[in-house]
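Here it is, the structure, as structure tokens.
Note that this complex is displayed minus one protein chain, with the remaining chains in position.
Then we have subunit A:
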Amino acid sequence: MKEQLHKYLCPYCSTKFEAFEDLKDHALAAHTGEPTPLPEGMIRLTLNGDEYQIQVQPEWTLNYLIHDKLGLTSPKMFCDRGACGSCTVIMNGRPILSCMTLAIECDGNTIETAEGIADSGHPLVETYVKHHCMQCGYCTPGFITTAKALLDKNPNPNEEEIREALGGNLCRCGTYPQHPKAIMEAAELLGESEGGK
């Protein structure tokens, strides 16, 4: 224990050194030019296009980080344990459940929430409003993120594919039949704007 305390640890590669000078020489020789390593528990995220560097506790979920700490209200906790999809965010292009993901494991990742999707002017938000895809609205952001991730992957989904993609999203108000309509219309609008480019 005592011995360990006197050792110097390279923050880049964890090699141990007896003397600080040795560590310094090593760091300059082996790691010059590398970005400064983050202290333990510090993660970097790109959230809705913004860079974040934030200290997290090992037990924090991504949902807790985004919702409670960063104040974005869209990832909603409905079921509390991976069964409802309300807390869905898009991480590196894939829809994931933020309630089942540890924040500390998200270092370096790119995350998108419903707020980001809305701010980017994605047509889904408008088609969702038009087709009344929300009633109480609690589940809606989770549907929006799931739908956006689907459209990113499959720009022209048919009803079957949409139903399958949304199979993990619960809506107690039963807005289900409206989502395929809204998603297909958004796909069409996206297609038009792509075509127009």
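To be clear about the criterion, contacts are C-beta pairs under 8 Å (C-beta built on N, C-alpha and C of every residue); 3 or more make two chains touch, one makes a residue touch a chain; residues count from 1.
Everything that follows uses one rule, which is that contacts and distances are computed from a predicted model.
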Subject >> Protein name (UniProt record) of the chain left out of view, among "Xanthine dehydrogenase family protein molybdopterin-binding subunit", "ABC transporter", "NitT/TauT family transport system permease protein" or "Polyamine-transporting ATPase" >> reply: "Xanthine dehydrogenase family protein molybdopterin-binding subunit"
**OP:** Check each of A:Cys10, A:Ala118 or A:Leu189 against the chain that is not shown and name the one that touches it.
**Re:** A:Ala118
**OP:** Tell me which residue among A:Val56, A:Cys84 or A:Met184 touches the hidden chain in the full complex.
**Re:** A:Cys84
**OP:** With the missing chain put back, which residues of subunit A would touch it? List them for me.
**Re:** 59, 67-68, 71-84, 86, 113-115, 117-119, 124-125, 128-130, 132-141, 144, 163, 166-179
